[in-house]
Structure formats: C-alpha cells, structure tokens
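Excluded from the complex is one protein chain; the other protein chains are retained at their positions.
Coming up: chain A.
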Amino acid sequence: MLLIECPHCGPRDETEFHYGGQAGIAYPADEVSDEEWAAYVFVRDNPKGWFRERWFHAHGCRTWFAVERHTVTHEIRTS
C-alpha cells in the first residue's frame, strides 16, 4: 500500500486514489501525422527508475496532481 501525499489533504492511503499514468503529456498540435497521433494516444514512457506520474484523489478532494515515484523501490519524492 503506497502512502501518497495529496497536495490538498496530505498523506493518504493508495486505495483513496486512482492512477493516471505518465504526467506531462501535452495535447498535440493541430496538425499531426498519424504516427504522432498514435504516439500521443498509445505510447507512454515506461522507465525502470524515477517516473513522474499523475494520481487522482478520487475518494477525497478529487484533485489531480503529479508525483515522482521510483518504479522499483516505489519510493515517492516531492518534486
């Protein structure tokens, strides 16, 4: 069970949250190729190490926020 620091509510159990995957995915420009669109829709980083990701405090304040978490140790650091 991860202990995740919600910016509004403070540290809460993982079960209060939904996972949102990689953070910082910008909506693509107006004109993109099929390949660029496919990458935007389907391809995300999948690193073994530090990963910036989104969480949603679904059973709390319903804030979306980003944390940095290590995908081997599961350690979360404030960024």
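The definition used in the following text is that contacts are C-beta pairs under 8 Å (C-beta built on N, C-alpha and C of every residue); 3 or more make two chains touch, one makes a residue touch a chain; residues count from 1.
FYI, contacts and distances are computed from a predicted model.
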Name per UniProt, for the chain absent here [options: "Sulfate-binding protein", "Protocatechuate 3,4-dioxygenase subunit alpha", "nitrile hydratase" or "Sarcosine oxidase subunit beta"]: "Sarcosine oxidase subunit beta"
Of A:R44, A:H59 or A:R77, the one touching the omitted chain in the full complex: A:R44
Touch residues of chain A, complete complex, unshown partner: 1-2, 13-15, 18-19, 21, 34-35, 38-39, 41-48, 51, 53, 69, 71-74
